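A short worksheet on the structure shown next.
Excluded from the complex is one protein chain; the other protein chains are retained at their positions.
And then chain A:
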Amino acid sequence: MEEVDVEPTVTNIPGIGYGKHMGFAWGPGDILVYETQFKASGPSLSGPAGLFIHQVRKDEDIYSPILRKLFNESHHIFVGLQTIKEDLPSKSRRTQFVSISRNYRSVIRACMEELQQVAVSTRDTEMATQYGNQVSILLAIELIWNLCEVLYIDAAPAGSLLLHLLDWVRLHKADVDEKARDVLQSDSPAEHHNYWDVVVSYVLQGSLVEARQMLVKQANLQPASRDMYKLMDSLLGKMPFFNPGGTETVTEFDVKWSNWHKEVESYLKDNSFASNHHLELICKILVGDEDTLLEQKELLSTWYHFLVTRLLYCHPTVKPFELHYYAQSCLTMFLDSRSVQEPLDSILLAAFEYDICLVIKDCSIVLNNWWFVAHLTDLLDHCKLLHSHNLNFGSNMREFLLLEYASGLFTHHSLWQCAVDYFDHCPELGRACLELQIERVPLGTERKALKVLRICEERQMSEQVRSICKIMAMRALRNNRLGSALSWSIRAKDAAFATLISERFLQDYCAKGTFSDLDLIDNLGPAMLLSDRLTFLGKYREFHKLYGEKRFKEAAKLLLSLMTAKIAPQSFWMTLLTDALPLLEQTEVIFSADQTNELMYCLEELTSSLNTTAPGADRPMQQEDVEQTKVELLRLSLARNLAMAVVKEGTMET
């Protein structure tokens, strides 16, 4: 069978001249378009140009809170389905799949009911139509899904198959119950103008208990024809239905049913109901008279109802592979030459033909609804149906549809989190797609960034983790939030950036004499080793802490090691030496003689390098003087300290 062919949808953009060039830009979930003129040379267009940019959007439905619930709840079912174990016995697997399928349908139903309520209660007629349309589509989806469940997932054998199909038709022809309620609630149900419609509808649906209850009311009104009603009642009551749980075989049932059928036929032949055309009609339906059934088009309303009714009264033990023959003929018989076969008809027909691939393909074309095809295909794939039907691209089709659906969710500000699980369960391209999508989630706040980050970390997406941290670090730095910038760049393991920010911290310290973000710097731990400058920052801060706690000896040792181990950049040595001054000036000797010697070496190394590299031309005289004074002061202090240390150490030895 040919797949449904669809012309591309045309969207008219008001405000852009007909036939004028259009520029465009892809955005998340939309396209921006604008009028332009691509020929690079030549004068501009006459008339106004460059006035408007139009934002063209498609996925309006994800903004509807009701449908959003559909997406959220089906997400849970989807995740549950992925965790069903492969090694379960096939029977219990099937039971699970059927129950999952029902869960999906129940979500659709719930959604439909809500939409229906909204459609009825809204005053805005345009919105009412829109909601109504959504309900129609959901109904179609549920109808197709239900049929697929019966035929493929439950895969009932002959006998039970028809029972399932009957349930399917009853569920989707619920207006009979509605009408019946009207009739029964009226003062005189048997005289209600819809009375016979309801009775016949019940018979067409095989709801014979209900039909009999209705008929009793009429029988009571017409004592004269009581016998005739009694006969009909017994025929209806006797009609055998297959009992899948029972001990009866299909063949035994078939015999029983044929006997009943012959009996009905005989009553029809001997005109038992000739005097009551209503009862005669029912009798003709019971024998499965095609012409009679076709006369009930109004009540049947669809060809598939006709199909099921015809099977019920002609071939109740229809086998799965015979269905397509009946389906095709019923469709042809039911639709007269004038009416056109709609997409829904083709899809249902393809389902009856067991052409799963075509069902999915047609659905994805005409429904424009990735939600449906993605979830259904996934379920069918779990049932291993796509393989048994010889589609070597089965699992890829599943993946492709899931990816399409998930990508759509990603454009939504909260649904994107559901999408992640869908990508996770696409083994081939899921990860690559997730990587592309997740790095584009706007990182509006730190909280959002942390959320995105966690998702990436859980999946070892190291490149995305790095990138997100880097973006956040850059943003913090631009806003002069050094602490945040530093912690993000530590998370990004970005040594260059950490160096740069450490540098800023040190500059800030030199300028202000205090550190900001003490908490962070005090608790760097091993992260300190990310970059030399960061190590220095951490250690230098440690020195300040020791000094503050008056642990002078330790402070002095650390200070010296910062220079001798070349952790401190030379540009910072003067600051460090100056920091040593108060330690040198303490009454107690803190720097030992050896340490003082080392300090002196450092000072000489620094001054000699300063003398060679900076002749002082680019430095104002005054600053030069200050530096010079500082050096002299240091030399003096160092010499004094050395003397004291030597004396002290000498005395201690003796």
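One rule holds for everything that comes next: contacts are C-beta pairs under 8 Å (C-beta built on N, C-alpha and C of every residue); 3 or more make two chains touch, one makes a residue touch a chain; residues count from 1.
Operating definition for what follows: contacts and distances are computed from a predicted model.
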| item | value |
| --- | --- |
| Protein name (UniProt record) of the chain left out of view, among "Exosome complex component N-terminal domain-containing protein", "Nucleoporin SEH1", "Lil3 protein" or "Cytoplasmic tRNA 2-thiolation protein 2" | "Nucleoporin SEH1" |
| Touching the absent chain when the full complex is considered, from A:171, A:216 or A:274 | A:171 |
| Option touching the unshown chain, where A:28, A:157, A:237 or A:650 are the choices | A:28 |
| Of A:380, A:433 or A:606, the one touching the omitted chain in the full complex | A:433 |
